[in-house]
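As you look at this complex, bear in mind that one protein chain is not there, while each of the others sits in place.
And now, chain A:
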Amino acid sequence: MRLVILDNYDLASEWAAKYICNRIIQFRPGQDRYFTLGLPTGSTPLGCYKKLIEYHKNGDLSFKYVKTFNMDEYVGLPRNHPESYHSYMWNNFFKHIDIDPNNAHILDGNATDLQAECDAFEKKIKEAGGIDLFVGGIGPDGHIAFNEPGSSLVSRTRLKTLAMDTILANAKYFDGDLSKVPTMALTVGVGTVMDAREVMILITGAHKAFALYKAIEEGVNHMWTVSAFQQHPRTIFVCDEDATLELRVKTVKYFKGLPWWLRTVQHLPAMRETWVRSLVWEDPLEKEMATNSSTLAWKIPWTEEPGRLQSMGPQRVRHD
């Protein structure tokens, strides 16, 4: 895995947003070639969404040829309820960008046949050619999406009952009234996310620190479902300092001390230049690491266009 540690929430959000932005641009999406993105909800990715919107409004990034698949949605909550994930995605992301509504997929928690809805969602992902980059978060109980402790690590999209930890964590969105929090949700499975070609998990805040520890320093365990990604070939964990509080000093020092990473942290605004450049010039340390953790596989797309935060150039992003 890659563990990327930024000083604070804002820097972590920005790093993640730049990564997503560069990924989309390097992919060169077009009419017959859509970039598929898996998306999370919650308070953690808000900063990242804001940054992506900023890049879009600057004309640097278009979502015209991007397809999105959200991880989950509550069951039984009206679609236009202010706390539904449809509302969240509309208000925090979709209404600010140029995505085609037909390409924004979110599970329907009010479908008459919930399992059929889940199966159809899996089918849509397959028809879209699979997910290029699945962005996710982690719950305080170590869950990915709503794959609560005890979820099968090869699970697919299905109906889940929420764990008490999750209900407590979500109560703040429902006026602190536990009785108002939905108890069931449709969610992509651990297996569904594992199928993605690349996974990026955002983890910020001290309250997530223990979950991060369990996810990356302990074994693969269905009680901490994010741990499944130890067995994914391309996963990045993006965190802030607070989220590393339960990790061993050795782990943090290792990942923070990586040479390419040091340069990156020192010169964040020019991050993509130094990072990409170092890969192009085959930093020997990096090469050594590559053989151990298959980062070599990542090199190919990144060597294409070194330089500034990549832009889609003169492509107009506003409807004229």
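The rule is simple: contacts are C-beta pairs under 8 Å (C-beta built on N, C-alpha and C of every residue); 3 or more make two chains touch, one makes a residue touch a chain; residues count from 1.
Operating definition for what follows: contacts and distances are computed from a predicted model.
Chemist: Given that one chain of this complex has been left out, which of "N-acetylglucosamine-6-phosphate deacetylase", "C1GALT1-specific chaperone 1", "MMS19 nucleotide excision repair protein" or "DNA primase large subunit" is its protein name according to UniProt?
Modeler: "N-acetylglucosamine-6-phosphate deacetylase"
Chemist: Using the document's definition of touch, tell me which of A:D7, A:D100 or A:E218 contacts the absent chain.
Modeler: Residue touching the chain left out of view: A:D100.
Chemist: Out of A:K18, A:H86, A:K160 or A:K214, which touches the unshown chain?
Modeler: Within the whole complex, the residue contacting the unshown chain is A:H86.
Chemist: Tell me, which residues in chain A touch the chain that this view leaves out?
Modeler: With respect to the unshown chain, the touching residues of chain A are 79-80, 86-87, 90-91, 94-95, 100-102, 104, 106, 318-319.
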